[in-house]
Each structure stands twice: as C-alpha cells, then as structure tokens.
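One structure, as structure tokens, below. Some questions next.
The complex appears here minus one protein chain, its other protein chains still in place.
Right after this comes chain A.
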C-alpha cells in the first residue's frame, strides 16, 4: 500500500504544540519543516502533505500562525530526493493561473515530485479576497489548471541556432479555457512540468476529478469513490501511538487542553495494532493518509515501529512513478493553435 503523512504545524491535534517539547513559536521555523519532511522521507512515506488556509489554523487558544504551504514544500525541494510534496492550495483565494504556475514550478524544483491538495473555501477564507473574487467552481479551476499544465509540449524548447528559434511556436498553446464564470487564455508562463500533470489529491466531498481521492476510512466511502470514477483512494486516519505514556493517556492529556473533535477515523494504541489496522484497510484502500497527533512524538514512532514492518511500494523517480501512474499524454500534442 501507499502511505502519506500530513505534516502541518506541530501535529494534527490542536494542542500538539503543548506536547512537542519545542517552543510554541517553533512551528513557524523553517528548520521545523525541514526536519519533519526529512524524517518522513527517511521513513519511506510516499508523500507528505502540507495543510493550509489563508486564515489562522486556530481562532481559539491554539496555533494562530502558519507558513504558506507551496513555500514550505518548495523550501524542502532541494533537500529531499524521493518523497512527494503536496501543498494544499485553495481554488478560491489565488488566481488559477498563479496556482498552476506554482505547482508546475514545484514539480520542476523537485524533478517530478509535486502534488496539489485541492481545497475549497469557507466564508472567512473568501473574505480574504473580497471583491477580487468571485471564486468559480472548484472543478472549473482544476480543469483550467490541468489545461495550463499541458500548454507547453514537452519538447517545445528547441534552441535551434540555425533558424534562430529558441522554441517551436507550434508546441506552445493558447488553452482558451472557458468555464461558466471565468476564462483563461494561456499558455502558462512555466513549461510543462516533469510529470506532465502533477498529482492531484482531493477529498471526495469536493467532487473534483483527482488522482488520489481522500475519504473517511470506511469501506462504503471507498466503494462510493470508486463508483464515481476515483483512480486511487486513500483513507484518512488520525493516529495517536504509545510512547512515553500509553496512547490513550497521551490523548487524554491533549484533550484536557483542547478537545480534538473531528469527523475522521482515529486510531489510538500500539504500533502493532496500527500495523494490523493498516493491513485491514489495504483490502479497500490503495493507501492511507496518516494524521499524526503530535509530529515530534508520533512521526518518529511511525518511522521506527510501523513503516519498517509494512509492505510498502518502493518509490520511483517521480511521484507519479511511485504511485504507479503513467505520465499522461498532452492534450494539445499535434494541435497547432
């Protein structure tokens, strides 16, 4: 199976910063990002995701700060070699053209390890762009971004000295995207990314076509996603592992500071128990995205006790190769517009 890990902040539990053993402000340090990704890569995860939002993660007593996710992913692009890097970006609060260029550039900087976790937007998030909106439908934005990624053919740059041509203009295309609420002319400013199409992840509830559909860890949700045409289906799973204290005691401590109320499935217990659960999930899911409660505690435990005994697919040179996904043909190949 495939394993992904979410690396935002101090961990998935809102009170994780209290149990991290580091100063509260350390969640905003670049070294914190680099160390978490390095450990996830060493442990063998297929990809790391970076949750994000234009507004603070907590409006209560917990973490109110966060570095923007594409920046975090790009920051570790030259210090990692194998792991996929998947920032969350909202379809509503940045221009689709910029979004396409950012993910394409991350793919170039990582030599083919970029992905995009598609996010919608809440009213508070929409307020950050005000009248610069309107948002457009998420599915439309995904379609525009995908077309932009194809706007350069792979061999568009020819550097043909005798004819004085740096590029072949027949291989760089206007996309003339027309959605219900907006249009995009193209081409992108960035040549086609190494993967052709960087990997797209999206929750099933967003209803956009994705390479990896993220669903609750329930067999019926996996079946529904597959029926809707999903290619790879990953279960979302929160994890609290036994460490210096039993997992249940750790969770109780954390919950006393801030209750962890989410709708996701949560595993609390030993590493062996998690291995068994993952084996069970592998019957219905292609992979699992883990949400470690406290990164500084649960990520080392995963790397030390869980990943080594799992039967994980080996990683390839690109994220698509790691996931067994072929590089898609370019929709504009052979067209001369």
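Keep in mind that, in the parts below, a contact is a pair of C-beta atoms (placed from the backbone, for glycine too) under 8 Å apart; a residue touches a chain by one contact, two chains touch by 3 or more; residues count from 1.
One rule holds for everything that comes next: contacts and distances are computed from a predicted model.
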For the chain that's not shown, choose its UniProt protein name out of "Maltodextrin transport system permease protein M dxG", "TIGR00659 family protein", "Butirosin biosynthesis protein H N-terminal domain-containing protein" or "FMN-dependent oxidoreductase, nitrilotriacetate monooxygenase family". "FMN-dependent oxidoreductase, nitrilotriacetate monooxygenase family"
Touching the absent chain when the full complex is considered, from A:44, A:120 or A:191: A:191
For the chain that's not shown, point to the residue among A:117, A:172 or A:319 touching it. A:172
Chain A residues touching the omitted chain (full complex): 17-20, 23-25, 28, 30, 34, 54-59, 61-68, 70-72, 74-79, 93-98, 101-102, 104-106, 108-109, 111, 127-134, 136, 152, 156-157, 159, 161, 163-169, 172, 181-191
